[in-house]
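Excluded from the complex is one protein chain; the other protein chains are retained at their positions.
So, chain A:
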Amino acid sequence: MSPEISNQSLLFLVVFVLVPLTLSYYYQLGLSKGIMWSSIRGTIQLFAIGYLLTYLFDLPAYIGIPFMLTIMITVASFHARKKGKGLPSVLGIIFIGLIVIEGSVLGLWLLFDMIEFTPNEVIPMSGMVIGNSMIAMGLALERLKSEFKENEGRLTAALSLGAEPKQASQIIIQRTLGASLIPNVDKLKTIGLVQLPGMMTGLILGGVSPIMAIKYQLVISLSIFSAVSLSAIYITLMMYKYFYNNKMQLKHMEFDQ
């Protein structure tokens, strides 16, 4: 087991903040306030979550786990919704998607005995799945919006040739999914070679053997990969329809120059 970080040592972390702060001041980047604020906010958030987790880990699993998962999914839904601003029902669709995806992943973990149904295992692992799914949904939404904007002419052409919205959106759906999935395939390819994944690093620092750490890392990496893919596909297929009305017309289009 590695030595515990004392509060005194922790204080010296201030040095890590002083470096960017000095740079910002010296080069007049105007970031000093932001750096100070985010460092303090981040520290408080982490301590708060640390105490909350300590409390939750002591609760019975059937209370602590649903409680924390609900909070995580709710916060993630509101965050991902920002990327889909202007699209109707997006919050509800994200929320349901995250519940189903997290529920399925958790179900598989438990079914195949990969983790125990205890707060200290389920909550951090689920946090990673929910967080990554949230990012994937946000990116897919952003991409979907920009693809629809960029390809307005092509979509109009497809509709005018007699395509239904699903057929007209084919290229956009492919591109959105490709853009969302390719970085994850690449990430998986270089895993462990470029940088040791966070969870594995944490476990090794915590004294777990590298092989055991890798096993956990594999579970989480592949689960995230699958959750991210599902999130991107789900949100893209659910949301592209909202760019059309029920008369197979593109919404919010200005045709006249």
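Here is the rule we use: a contact is a pair of C-beta atoms (placed from the backbone, for glycine too) under 8 Å apart; a residue touches a chain by one contact, two chains touch by 3 or more; residues count from 1.
By our rule, contacts and distances are computed from a predicted model.
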Discussion item. I want to check something: the complex is missing a chain, and I'd like its UniProt protein name from "Pyruvate dehydrogenase E1 component alpha subunit", "Membrane protein", "3-oxoacid CoA-transferase subunit A" or "Phosphate ABC transporter ATP-binding protein".
Written reply: "Phosphate ABC transporter ATP-binding protein"
Fill in: Per the touch definition above, residue among A:15, A:161, A:193 or A:211 touching the missing chain
A:161
Item to complete: Tell me where the left-out chain touches chain A, residue by residue.
Response: 153-154, 156-164, 167, 171, 247-250, 253, 255-257
